[in-house]
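The complex is shown incomplete by one protein chain, all other protein chains being positioned as in the whole.
So, subunit A:
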């Protein structure tokens, strides 16, 4: 099985999996160990600071638990493609970003091939934030996916740019000013590296200066780091609880010993202990899973223009001014003028010169609230 993330949740998950008897685990993480991780990421020691989390975690657990094989990969989950993910039976995630979750979710949903049972990989996703957490079981294409529930996320509260620029009230405003406005102004195109202590130090000094100017107190180095990296305080016990839930689900799914979580458990520990389990429903028109391609039969000799006319005739499609693309090329853009001019010549080309049989065509249209995906099959 694959575990992605070897941080706070990841350490707990890896330990649980190994002690539960999983024998072949791959672990993937793109981070190196920071001294601030040591309070809760118990597979790491002082001497490990700066080393890759995946490698150190794998070595530690293999030394402690006999007979388990852990293969680390130090890098981003996005480095790997479907071929890599196909080798696993199940994927369990302790990730720290929405972006990474969306990516792994979309990848696993896309991998589902109706011809191949092995292509459906259950995804168990854990997440924590302070005293709160969640675990969920995602069966790609069979039920709600991560993308279906994206609307439930609380948006990150952003401070208006003009507040940062002219009337900061809080220490965080001064830090954001330093990173969003002052860094690009002074450094030009040089990219801000959140993990570079020198960069953080620079921001800290600028923010401190500005805070003094506006009579604001409380700017510290660690606060600067926290604001810039959007660090949410992590609590070891919350991680332990969520990791336990995730690993129990993994065990249940793999052994069929008990019914598994259907499909979303939230844990609220900030006032007493409260959990709630519910079945999150698949979202109609979910851009990842609610919108699977349907087959559309076409003649290879049709021109693209003819193809569009046939589509317009379909009563269940209802399109007027469509734009069509495939993963590798633009077929036809209804606007803006520059892209329309560029793609117009395709209208007279034959489908066989633009597409392979079975290739997916994505269509957007002012009349469609979402996009339409068609597998165009030549007959």
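Please note the rule applied: a residue touches a chain if its C-beta (ideal position, glycine included) is under 8 Å from a C-beta of that chain, and two chains touch if they have at least 3 such contacts; residues count from 1.
Throughout what follows, contacts and distances are computed from a predicted model.
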Name of the absent chain as recorded in UniProt (options "Trafficking protein particle complex subunit", "Ubiquitin-conjugating enzyme E2 2", "Splicing factor subunit" or "Ras-related protein Rab7"): "Ubiquitin-conjugating enzyme E2 2"
Sole contact to the chain not displayed, among A:35, A:165, A:232 or A:273: A:165
Sole residue of A:62, A:76 or A:181 that reaches the chain not shown, by the stated touch rule: A:181
Chain not shown: contacting residue from A:24, A:79 or A:99: A:99
Per the touch definition above, residue among A:50, A:114 or A:272 touching the missing chain: A:114
Touch residues of subunit A, complete complex, unshown partner: 89, 98-99, 102, 106, 110-115, 117, 120, 122, 139, 141-142, 147, 150-151, 153, 155, 157-162, 165-166, 180-181, 184-185, 252-254, 256, 260, 287-288, 293-295, 323, 325-328, 330, 333-339, 342, 358-360, 362, 364, 366, 371, 373, 375, 377
